[in-house]
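Structure in structure tokens, see below.
FYI, not all chains are in this one, though none of them got moved.
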């Protein structure tokens, strides 16, 4: 099953921030400080006014609470408009 | 009797999520977790600004509370603008 967003919407998946210390110990408690990171899962076709600037796989920042949360096959996604994405994080 | 939506509106029918275990037992109690799935029942002609991107039979996600609930011949439908549909679920 796949999700095809309409218009200038994208589907994103929130990234569970995991912090690893130098010794390799995972500190999940530190995750609370990065609530706005996500990965692009699907990109709509755009509209006459909006050209899509992101692609599947991009890591992005988005403002908390924007978009609509949906749950498909037990996984949680957020569907929002590209306008609500603030920036792409390049590695 | 048929419903013909005006402009860029569509008529959808909420999908009653039924969960079936491997042994085939239906678990209707699990239905509460997918409140935003629906099937397109009728599609308006669109407007000069909005081209219709969905067709009758599409399974779609829509944000809770959007649109207007109507009851025709004892069945409940929701009429909303295509803009309020978030994504199409492809099988």
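The chains carry the letters A and B, assigned in the order they are written, with residues numbered from 1 in each.
One rule holds for everything that comes next: a residue touches a chain if its C-beta (ideal position, glycine included) is under 8 Å from a C-beta of that chain, and two chains touch if they have at least 3 such contacts.
Keep in mind that this is a model prediction, so the values were computed, not measured.
Quick check on the homomer: 2 copies visible, but what's the full number in the structure file?
Result for the total copy count in the complex: 7.
Just so it is clear, only the chains that are shown with their structure count from here on.
Degrees of rotation, nearest 5, to put the Cα trace of chain A on chain B?
In short, 50 degrees.
Based only on mean CA positions, could you tell me how far chain A sits from chain B in angstrom?
25
Would you tell me which residues of chain A are touching chain B in their complex?
Residues 1-7, 9, 11, 42, 44-45, 68, 70-72, 79.
Where on chain B is chain A touching in the complex?
Interface residues on the chain B side: 33-34, 36, 53-54, 61, 63-64, 82-83, 85-91.
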